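A single protein chain has been omitted from the complex, and every remaining protein chain is retained in its original position.
Take a look at chain A:
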């Protein structure tokens, strides 16, 4: 180092040797296999294998086709909501935003506006809800749970009010059919491509950009994030807008997929979104989680639904199974966390004595 260290007054200890650090505390297999994401993916694979051999009519392309079509809205919307939950906020308005966007899109189309423009209006209408959520949470400083429960009720009401008991169904059939068409020659619908592309985009944003580092920092400690130059409120606002834009786009897609614009579209989807995310190992307290985990959580629920449905089991049982899976996953995660904390606190004691 500099000459300064050699002067007697500044050398309380002999010039220290270069310290060596391992990059990781634990070996690779433990870091990759012993995590919620791996467990969920394993569960998906097991489920599909078992279903293929035991559930009649499961092993055919049509099963996968409908499985993805049914779960696409949740799989799309959970991507930005994952980032919101990692900052420690929550967005419960996505289901209502889907319905609101669907209503605006339907009305605009009915009024004779070209379908492309009507679709953009639907997406932007969704985005506006995000601006409202974001402003109330960041500038006014209200808790996101309260704000988005409020906008959940408000925009569901507006969506239903706008269309009344009617619905818009006369969308061009070539477009609606294209929405459910298979992707190339694959046994999956085109929307799969949108899910994959958005997942890659949000995955990259969360895990491989300075912005994503800020998202985690906010969730781990908002104060530390602010002291480290993270624009905390701006980040939170951007995420709420992103979430509503995606929910808005999902609303347009959902409307075309079922060729039906009605205010009740997407009712209750917000809970499926949050369930999938938490099941996938994202901490509801913020600071921890991955896009892969959240997506896997969504896929596991979709596969469970499909399997039970094909096995002739009623929707009430499906809901019981999903709920039990969620509680099981949360309990396992917190027990695992407790065990590793105990192991580590013993390890710390070694360090403390060693220093």
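The criterion applied here is as follows: a residue touches a chain if its C-beta (ideal position, glycine included) is under 8 Å from a C-beta of that chain, and two chains touch if they have at least 3 such contacts; residues count from 1.
FYI, contacts and distances are computed from a predicted model.
Chemist: UniProt protein name for the omitted subunit, picking from "Acetolactate synthase", "Putative effector of murein hydrolase", "Sugar ABC transporter ATP-binding protein" or "N-methylhydantoinase A"?
Modeler: The missing chain's protein name, per its UniProt entry, is "Sugar ABC transporter ATP-binding protein".
Chemist: Return the single residue from A:216, A:240 or A:253 that touches the missing chain.
Modeler: A:216
Chemist: For review purposes, identify every residue of chain A that touches the missing chain, sorted by number.
Modeler: Residue positions of chain A that touch the missing chain: 1-2, 4-5, 7-13, 16, 18-19, 21-25, 204, 208-210, 213-214, 216-217, 220-221, 223-231, 287-288, 344, 346-353, 355.
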